[in-house]
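Okay, so here's the structure we're looking at.
What you see is the complex with one protein chain gone and the rest in place.
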Amino acid sequence: SAEKVLKIGGMAPLTGPSAKTGQEIKQSAEMAFEEAGNMIGDYKVELVWIDSQSDPAKATNAYAEAVERKGIQVGLLNWHSSVAIAVMDLAAKYKIPHLFGIGGSSVINEKYRSDMDKYNGYWLKSWPVPQKTMTGYVEFLEDAIASGKFKPHSKKVVIFAEDTDWGRDIFAGAKKMFGDAGWEIVAEDFLAQNQTEFYPLLTKWKKLEPALVFGSYGMPVGITSLIKQSREVGLKVPMICDGLGWAGEWYSLAGSASDYTLDMIQKLATDKAKAWAANYEKKYGDKPSPSSGGLAYDSAKLFIKVAKRALEKTGKLDSESLRQVVLDELLTGKITYSEDEGAITVSRFSYNEQSLPDPAVGVDDWYLPIIQYKSGKGRIVYPKAWAEAEFHVIQ
Amino acid sequence: MTQLTQDNSTGFSGILGKICLSPMGLAGLAILFLLPLVPPFNQDYMIRWLISGAIVAAAAVAFDFSAGYLGIVNFGYAAFIGLGAYTSAIISNKIGISPFITIFAGALVSAGLGVLTGIVSLRLRGMFAICFTWFIGIALMGLCLKLDWLTRGPLGLQCDGFFEGNSSLPYYYLILAIMIFTYLVLGLMIRSDYGLAFRAIGQNMEAAMTSGVHPTKYRVINFTMSCFFAGLIGGFYGHYYGILTPELLHTQKTVEVLVIAYIGGRSSLWGGIVAAFPFIFAMELLRSSLSDLPGINLIIYGVFLIAIMVYYPGGVAQFFKNLTARKQRSTSSTAQKAKTAEAGV
Amino acid sequence: MNILETKGVTKRFGGLVAVNDVSLHVEAGEILGLIGPNGAGKTTFQNTVAGLDPPTSGEVYFLGNKVTGFSPQVMCSLGLSRTFQIPRPFPKLTVLENVLVSTVFGNTEPVADKVKHARDKLDFVEFPLGHNVLCETLNTVQLKRLDLARALASSPKLCLLDELASGLSEVELEDIIAIIRKIRDTGVTILMVEHIMQVIMNLCDRLAVISFGNKIAEGPTGEVTKNPKVIEAYLGVEED
Amino acid sequence: MNDSSSAKVIEWLKSAGGITVTCTILVAIAVSFHKGPYVLVNTLVTGGMWALMAIGVSLLFGVMNISNFAHGEYFMIGSLTAYYIMNPLKQYLLETPNDFLSFITPILGIAGAAIVGAIAGIVTDKTIFAQLRKRNREGWLLNCFLITIGIQIILINVHMLVFGNTFKGVVNYWDVPSVAFGDVYVSVDRVVVFGIAMAAIVLFWYLMMYTSLGKKIRAVAQDENGARMVGIQVNGVYSTTFALACGFAALAGGSLLFMFPSYPTVGVAPLYNSWFIIILVGFGNVAGAVPGGFMIALFQVVTRTYMGEGWENVIPMFLIAMILIFKPYGIFATKVRSVWEQ
Partner (left out) sequence: MKNLNAGYGFLKVLWDVSIQIDRGEFVALVGPNGAGKSTTLKTISGLLPPQSGKITFDGQVINNQDCALNCRNGLSYISEELNLFTGMTVLENLEMGAQLLDDKNKMEENLQFVFELFPRLEERVGQYAGTLSGGERKMLAIARGLMSNPILVLVDEPSLGLAPQVTEEVFNALKVLNKKGVTILLVEQNVTKTLKFSSRAYILEKGEVVLEGPSSELITNDHVKQIYLGT
């Protein structure tokens, strides 16, 4: 009797500019499956890695090959939105459900929503578009001002973002958000991905005398350089540096200059989460990032849950049965995956009609706390219910 | 038009020769036509690889048209491809006309930039000319990122496909047609007086000028043609993959084409085509079978590239040339001494 | 008729005046020899005329028209061609193709069979090798022959020759003299720079001598070579 | 100043190089008045670093006719070395503080980087380019160019496989407050690195102009056979050149570790910048690399200041292209050109 095998195509940028992220995604997902003994029921799990090479064209070639030659039955994970856009069509064409791509940007949602029938059940994200999640920042600021902890001398804010699809999205969100809250945006800058020299920019900002600097910048070198140099040029204002914590080694690059900067990131707060991080570090030698690594780990766990359910329900595991369960139970909110069950990054993954293809956003669902760093440790300062420390305004 | 290589062969191969094809080349093309119909190549992913191969092959031909003959490596070549791709995508998105028409618009815009580049870079030689085109490429890519109201910047621009349906096969025949069209047009130009002028300018500008060749004219013509096809290929690229990002204009992409063109053999045009398909297949297979150690395929690629350049810089074209030369040598057993003697008189 | 006439041509390189106020004329159908010590400015003068390096001041008239500062390809199409002191062929083209370039692009008169025209020119200069040899393998002397054929292929009216005969042995000199004569007999005017007196004495109708950029003498060959100024500046005490 | 030297100065001011340099200075001053002196300080500090990189590229191209696309990877080797020297030392210092050791740690790292880079250069020359020299010289420029692309791909991916994808960097060299120039603050690290760059450049210039090694290198650059004919052993000179060029790149990499943590593709940006510079000033122009570095830095600072981030690739590229149209061999090109022009 032939062994029952489920072939999963894990997609990540394993080479090229984002290889670091890709590697973390790969390793975290592998960890999750290993913990399950590489088995789902009586099915043996075989992970086939698809290197997206950060290039939509190359990614589609590799994807088609993985489907046809290596026979993957389901796709998992992803990082770049541009890759997602190109691969979505393939997933639909080959009728392969592709689940939990991490790439967050809104273009995926646009494409998905443009032809729901075609893509439904064939593409699912595990990171919602930033516009939905970021409102926390303004709530937090209003709260800090109201409680008198933060006394800005003016309502001037500087906004920056990385010049990527993600950055564009978050920038659009931030602009609206701050505008609505009555802030004056005095500078808007998109930063190149490989940039390390910010003296001109920072000096320019300094002269504008903002009360707050807000930005999102996922490139570890860029964001840490920005923070370090902001201290060097003497820009002493509260800084929200969304994305600082995405790379595990950020503190070894930014050092004490990162004290008091704020970030919004998967909390990795529970014991389970901490154990996972420790495990990861033991196994692979470097600190995992909660966003790429943690989310990939959670996504894989959630997938295992979905697959188990599919096996239970239909007695077999293949593209079709998985898709059925996804449509019938995951997207209707019957299957969720929460902190109690072991989710380490957010409170709960749950999907519904309105959120698609994103997970639902909310404090009890997919929600990122705001944390403030001190000596390399992040402490949650918002929402209040989770807070571990008081917000400290840099002087 | 002067037929330089007047083969005394008549009949079928003579006719073929007139359109720059040898019997072997024709056989190769026939194979390319039939390949996607026979297993294992009829699988869709194989066809996708064939398409990638054909894209690079066509680009390498058009690239070699400048680099191999005029001696100017257009290091911003990917940007010209990208310009065509974006133009075609934007027009077809905004106005909604068929991509079959807009890719020519894209090609024309690329050609237009080619004209400008040709005129403006006229006084530049060697590395300076190369870097000039490179800078144009970098600037274009920067523009593509910054003009996001037009190109959607890093968010990526989605484009419609040429054909309805899921099969890649029609796309394959389309790009094959583009590739052959590129080769024939450029090949005929090289065969004509134009080719002579290009080579003369490429080898010694001053001597070419004193021989009466008008460098501006021919350099511009060359750039225009090469960039026109770059744009055409770009248009195909966009409408095939469905998404364009500024990364398409990146130097890295030029390097991919350049490598194929050089492994194919400079100033051969067809060398790029012969090199592209096996090379793409080998690279994809390497990548997929060594996926446990991502990057090792690229190391092999690098080593291979260096080895070729050190030990066999003539590339595929040289290989074939040597083959035919050996054949000739074995038939005509002229003593070497006689040869030297002739040379010595 | 003067096919070429220069008026006060001066060429400066930075502080150095390489050609200083040189006025001379070339009559149609003659062979004018331009001689002078090394570094006198002969090559530079030819460059200014052929358009490779426009003169700093002064005027050049070709066929009665002012052509000062015209580009080389225009001069070529007007009917002026030249050879180089250090030949500069197209190394990766064959001998035949080298000549074809100039046949195809330099010619104003239509040529029926270009390949034949080119081959004729190569035969005309008695090119010693096959026509399908790549130029990079030729030696200097062969290159000069080729260069000459190339210059002729554009059907020039005036041909500037720069040290065409240097590097030839005595016997070979006889050959080249014969060839140049043949060229003149086809109606091409020649302005030649040469150091080998054997060639000059045999060929030139008239001579112009420049030294340190200045023209010091011009006139029929026999006269000029007896000019004491010329002897002092250039010829030295002749022995042979 | 006597007559002839003032005439020379005027002559130089009228040349393209002079005009551009003057314009650059004027623009720098004008912008500094408008936007504040930080423009000037920034220009100087970053320009020096790029000049250091550019010299290596220029040297390799000038002497060996190799347009090194892998130059950034020697920068990467430098930063990697510096990291693996500095990081253990810093760890050790955390446990046993020692003022002197913590003072010289960065210097050790930077010196180590330069040495390892130079060795890597020699190895590259001996294993690859010496072979190519022996085999054939035809199409040398483009063969070499493709080879360097191969080297680049190999080095990046070997780094990735062996050392991983992490960012290996240090927070700073010396943990001291920034120095102030007026109201502009610059970190001590940067000031020191600027000093290192300038010292290296001066040293190099002296080496090229006044020592016999320099003369030999120049001779080989201009005519290899000629050099052999006067008794210069060219293979040695080539290896030395490679060592110097790669050593400089690695020196830059080591010096800039605080700004560019080592990771596989860290060399790309420095590579691009150095190419911009040498194209702007013309090849083989060591002295020109310094003002060139400043000019590129100024272009970038000014476009960032007035146009915003991201335009620094568009506008300066356009400007350099324009300048090239008028000065096709770079702004400092003289009438004399030898191998550089091929």
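The letters A, B, C and D name the chains in turn, as written, and every chain counts its residues from 1.
Rule of thumb we're sticking to: a contact is a pair of C-beta atoms (placed from the backbone, for glycine too) under 8 Å apart; a residue touches a chain by one contact, two chains touch by 3 or more.
Since we're looking at a predicted model, the values are computed, not measured.
Visitor: Per the definition of touch given earlier, which of C:8, C:39, C:69 or C:130 contacts the omitted chain?
Guide: C:39
Visitor: Contacts of subunit C with the missing chain: which residues?
Guide: Interface with the chain not displayed, on the subunit C side: 13, 16, 36-41, 43-44, 85-86, 137, 139-142, 163, 166-172, 174, 195-197, 234-236, 238-240.
Visitor: For the chain that got dropped from the picture, name the residues of subunit D it touches.
Guide: Per the touch rule, subunit D residues meeting the hidden chain are 212, 215-216, 218-219, 221-223, 225-235, 335-338.
One rule holds in what follows: only the chains that are shown with their structure count from here on.
Visitor: Within the chain touch network, how many edges lie on the shortest path between subunit A and subunit C?
Guide: Between subunit A and subunit C, the shortest chain-hopping route counts 2.
Visitor: Taking CA centroids for every chain, report which one is farthest away from subunit D.
Guide: Checked the centroid distances; the maximum from subunit D is C.
Visitor: Could you please state the distance in Å, as a whole number, between where the Cα atoms of subunit B are centred and where those of subunit C are centred?
Guide: 42
Visitor: Where does subunit C touch two or more other chains at once, residue-wise?
Guide: none
Visitor: Can you tell me which residues of subunit D touch two or more of the remaining chains?
Guide: Those would be 157, 160, 310, 313.
Visitor: Chain pairs that touch, all of them, please.
Guide: Here the touching chain pairs work out to A-B, A-D, B-C, B-D.
Visitor: Give the list of subunit B residues in touch with subunit A in this complex.
Guide: 43-45, 48-49, 52, 145, 148, 153-156, 158, 166, 237, 241-243, 245, 247, 284, 287-288, 291-292, 294-295, 298
Visitor: For subunit B, which residues are in contact with subunit D within the complex?
Guide: Within the complex, subunit B touches subunit D at residues 73, 120-121, 123-128, 131-132, 134-136, 138-139, 141-143, 145-146, 255, 258-259, 262, 266, 293-296, 298-299, 301-306, 309-311, 313.
Visitor: Along subunit D, where are the residues that touch subunit A in the complex?
Guide: Residues in contact with subunit A: 35-36, 38-39, 42, 45-46, 157, 160, 164-167, 169-172, 178, 184-187, 190, 258-261, 263-266, 268-269, 300-301, 304-305, 308-310, 313.
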